[in-house]
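Shown here: the complex without one of its protein chains, the others still in place.
What follows is subunit A.
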Amino acid sequence: MAMPSFLEEDTTLIDVNRDDPSSSSEGGGSDGDDKSILAHEIESKKPPTYSRFTQQELPACKPIITPKLVIVSFTLIGFLFIPIGKTALSASNNVVEIAKRYDMECIPEIYSNNILHYIQSVGTNKTCTVKFTVPKHMKGPVFIYYQLTNFYQNYRKMSYGVPLRSRIKDTKYMGSRSDRQLTSKAYEGAELEKCEPLEKVGEEPIVPCGLVAWSMFNDTYSFSVKDKALIVNKTNIAWESDKETRFGSDVYPKNFQTGDVIGGAKLNSSIPLSEQEDLMVWMRTATLRNFRKLYGRIDVDLEANDEIAVEIQNNYNSYGYGGEKLLVLSTTSAFGGQNKFLGVAYLTVGGFCFFFAIIFAIIYHFKRREIGDTAYLSWNRNPVGYYMK
């Protein structure tokens, strides 16, 4: 049972210092003292080999956030963010935006107690004229948006009577559509079950099917300044990706809005979907219940104090669910439409950083503390309490 001598050899080899990896080496001394298998076995039991991973010595860095570093970086952030915020804010301020709510204005007096009847009847005259003045010069292109409030385009809903298999699919207002059907004529009948109950007329599929398309916004606007009509450009209001890939150029509206209840706009069945930009805009469902969608574009400048008359076909029923309808005219800047949020956010963060940089600098100047002062360690500050707690 005597320990073979090579064990002692190993002993000297395994004096490894954690902080000095170079001193490690493989235990190599294995003389052929093969008295028994047991001895052989002990020999082959190698000590753990050194590696930076197992010894937890992988290089790591933990930035030490010193007062100087903090003051400098806060100042830098301040210097960087305040101009950005300023730019963004002024860009937003340069944007001229006119928002005109017209849904109530466009109800004739006599129907004010029976709005739903007015909006739902086919025979009533829905034309209405709204006038407003341009407050500031608006450089073209001027974008025309319609804004709906309290409209849940993001509502999740399942349709009635869906067979088990298709329940797996997305079915909700948002999902009440067949994206596949829209892409190509070949898929006209594809994924119709998602669109229930608006998927078919008889055996013929509805194109585009589903609640989303069915409830498409159908107010129209025509603008005139000093009795001169302004041309509204309705091209290029949808995203390129929609036009190119998601709405097929060989798909034509079919059986659309032929049911008992008309939800909204009708589509010209001779124009392929890839050119129906209003539909594309509508079908890109909004995130929130209050949203704007692009209606068109006026490519000419609007002068200040111009009075604009808008002739609105007030078709869309926003009265049933208590929503508002607004007409918005807006110019854009490089940062998009009017949105002060971004600018304000940058300014706030920048301002705070700058403010704290100054505060810290003052404190640092007057109450400098030695680095590595052990007296500040918690167990040195209150030794008794620290041990006893």
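In the analysis below, contacts are C-beta pairs under 8 Å (C-beta built on N, C-alpha and C of every residue); 3 or more make two chains touch, one makes a residue touch a chain; residues count from 1.
To be clear about the criterion, contacts and distances are computed from a predicted model.
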- prompt: Given the options "Transcription initiation factor IIF subunit alpha", "Phospholipid-transporting ATPase", "DNA primase" or "Transporter", which would UniProt use as the protein name of the unshown chain?
  reply: "Phospholipid-transporting ATPase"
Query: Tell me, which residues in subunit A touch the chain that this view leaves out?
result: 1-2, 7, 10-11, 13-16, 18-19, 24, 36-38, 40-42, 44-45, 47-51, 53-56, 58, 60-62, 64-70, 77, 141, 143, 145, 151-161, 164, 167-168, 170, 172-174, 176, 197-198, 211, 214-215, 236-239, 263-264, 281, 284-289, 291-294, 297, 317, 320-322, 330, 332-334, 336-339, 341-342, 345-346, 349, 352-353, 359-360, 363-364, 367-379, 381-384, 386-389
